[in-house]
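As you look at this complex, bear in mind that one protein chain is not there, while each of the others sits in place.
Up next is chain A:
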Amino acid sequence: MNPNAVAARAGLQRARIELRQSLGSAQDLWSLLFFPIIGLIVMFMLRGNTVPGTGFSLGSQSVPGILGMTVVFNTMLALALSLTMDREDGTLLRAKATPNGMVGYLTGKVLGRAAAAVAGLLIALVPAAFLFEGLALGGVSSWLTLVWVVALGLVALLPIGAIVGSLSDNAQGVGFVSLPLMMLMGVSGVFYPIGTFPEWLQWIAQVFPVYWLGLGLRSAMLPEALAAAEVGGSWRQLETAGVLGLWAVAGCALAPVVLRRMARRESGSAVAARRQRMMRRGM
């Protein structure tokens, strides 16, 4: 029995248990689905508008971007948040006190968040497919593209979440990240094609994975003709794989270092001190 393999299998069990808890809790389901619900309602009301230069509904065009953003929230932000919360209540210290516990804990957290994010995406996709016309969801190639884009997106986003969660000492710290994330969402073409934005803004958007995840999903779910509305008039799938892949490699290289540094500083008195600070804030 290889201890690390045992720990990884225990991590799978953690992922299963925590996923079941999430899908069985109204509060968790809401946090999983609030963004696509609100986003889809807004865009449903704007479905009469068209994508500039085409007759295609702006509402339908925004569906993949909204789903992509849902994945960003449910992986990066949710993982960061649950890491800080687990540090506050001692879950992480428990992992540290268990042999190979960190391996099991991280396996469980990452797989659990990934599964929850995919569940959230699929749950939101069902009403979207009925409400919005013109989505190209019939072909096998659509689904194949969806699978690789989402898979690569998860590998790119989860390490960022782990890093953000390790660097911020409490949930407020993670909240601090969500503001730039909102701004990034605004410039990343989630609701409106970025082809009409100033060029410098387009460049900023194209540095980050949010834009590429959205673009990849649009390439999977929208008719071929809509590529004309994108930067360069193409779906640029190669570039999508390239940029997401770079983020994934960088994240996977950096995250273990940051996580180890964070875990090293955990102790009983660190947990107790954080709890006291939290209680003082609460008063």
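FYI, a contact is a pair of C-beta atoms (placed from the backbone, for glycine too) under 8 Å apart; a residue touches a chain by one contact, two chains touch by 3 or more; residues count from 1.
The criterion applied here is as follows: contacts and distances are computed from a predicted model.
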Self-check item: Listed names "Sigma-70 family RNA polymerase sigma factor", "Metalloprotease PmbA", "ABC transporter ATP-binding protein" or "Malonate decarboxylase beta subunit", with the criterion being the UniProt name of the chain not displayed
Solution: "ABC transporter ATP-binding protein"
Practice problem: May I ask which residue of A:Asp86, A:Asp169 or A:Glu239 touches the chain that does not appear here? | Solution: A:Asp86
Quiz item: Taking the entire complex into account, which one of A:Gln13, A:Ser141, A:Thr196 or A:Ser234 touches the absent chain?
Solution: A:Gln13
Quiz prompt | Touching residues (missing chain, whole complex) on chain A | solution = 1-3, 6-7, 9-10, 13-14, 17-18, 21, 25, 86, 89-91, 93-94, 96-101, 104, 266-269, 271-272, 275
